[in-house]
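See below for the structure under consideration.
Note that one protein chain of the assembly has been removed; the remaining protein chains are unaltered in position.
So that you can tell them apart, the chains are marked A, B and C in the order they are listed, and the count of residues begins at 1 in each.
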Amino acid sequence: MISDSTIQSIRNFTAERDWERFHTPANLAKSISIEAAELLECYQWMPEAPASDTRHVQEELADVLTYCIMMADALGVDMDDIIMGKLAKTANKYPVEAVRDSFGEYESRHLAARESGENAQYHS
Amino acid sequence: MISDSTIQSIRNFTAERDWERFHTPANLAKSISIEAAELLECYQWMPEAPASDTRHVQEELADVLTYCIMMADALGVDMDDIIMGKLAKTANKYPVEAVRDSFGEYESRHLAARESGENAQYHS
Amino acid sequence: MISDSTIQSIRNFTAERDWERFHTPANLAKSISIEAAELLECYQWMPEAPASDTRHVQEELADVLTYCIMMADALGVDMDDIIMGKLAKTANKYPVEAVRDSFGEYESRHLAARESGENAQYHS
Partner (left out) sequence: MISDSTIQSIRNFTAERDWERFHTPANLAKSISIEAAELLECYQWMPEAPASDTRHVQEELADVLTYCIMMADALGVDMDDIIMGKLAKTANKYPVEAVRDSFGEYESRHLAARESGENAQYHS
């Protein structure tokens, strides 16, 4: 789990250093992407080369989670609430009976959405 | 917080659809990066254009968190443990007395690390 | 521009080190994301803090481009061809007369696509 005690420790870490002013939602969104890529780097050349050691992977995952916690704080949202809300929406999009045992069924729903998503290009 | 109940709901969602076999650490690392970028997209053209609406931002953050929870599960780690472990390490790297009120002090520590980090190019 | 001479230099760099076997399209896709995040890191705390210096930004952009060149090679495609092909498709999606002077017109087309894109969650 992620306890309220952990969340408070992160708040204290930030406040002690007077770093709150940098933690805008936009900057935290950038930070989450940056740390996610450092986690991805642990698997950059797999399977042709091995993954990074476990300790390093755990540290990079911790970094992503820490910035996510900071962002939930900046947005004033409860993480359980937003996760469970989205999970319900996703469960409806991918009903068990439709997608279980059928990658094709998942894929057609996914590709249909992707095709529409490709409209969003070179926007300004 | 992120409760054990939420974590179990995510496990159930995955198991119902028989999707565990896709959730390798490497695939989950890719998924975290992919969702992080969808969250970043909410702020793509800021400040010249407005950010996405709050509901959408929350849904994208929920997606990142959900994949992080799946990855912690796949790695068999407790999220409180890895977060608090990394926070202690980071607190040592950026002592309060050194970095508070001094972006320059933070920046020199950060850049020194970055310069070294630039050795890691085009590796295979 | 990116000349054929530059592309050949990158091929030589890879071949000299016997690194072709790691340069699968999947690994190169990961690499492009990893380097893109290092470029993004140059702007992590803007505008509250300054961006990285110009030289560093250029080096990170060069890294992204280099991996893109390697990927085009791995896919056996010509970069001019794929760019111009996609540009034509995008020009149709965002006709000048519709989007010029109207962020709202762009935004509605973009959001409509995004809403559909949100179907693609937690897939395996």
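Assume a contact is a pair of C-beta atoms (placed from the backbone, for glycine too) under 8 Å apart; a residue touches a chain by one contact, two chains touch by 3 or more.
Bear in mind that the values here come from a model prediction, so they are computed numbers and not experimental data.
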Contact residue for the chain not shown (choose from A:33, A:58 or A:90): A:33
In chain A, positions touching the absent partner: 13-14, 17, 19, 21-23, 30, 33, 37-38, 47, 49, 52, 56, 59, 63, 66, 103, 107, 114, 117-118, 121-122, 124
Hidden partner interface residues of chain B, rising order: 21-22, 24, 27, 30-31, 33-34, 36-38, 40-41, 43-46, 48-49, 86, 89-90, 93-94, 106, 109-110, 112-114, 116-124
Residues in chain C touching the chain absent from view: 1-7, 9-10, 13, 16-18, 25-26, 29-30, 32-33, 36-37, 39-40, 42-46, 48-49, 51, 54, 57-59, 61-66, 68-69, 71-72, 75, 77-80, 82-87, 89-91, 94, 96, 99-101, 123-124
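In the analysis below, only the chains that are shown with their structure count from here on.
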Same or different contact residues where chain B meets its copy chain A, judged by the half mark: same
Approximate Å spacing (C-alpha centroids) for the pair chain B, chain C: 21
Per-residue multi-chain contacts in chain B, two or more chains: 13, 17, 30, 33, 37, 49, 59, 63, 66, 124
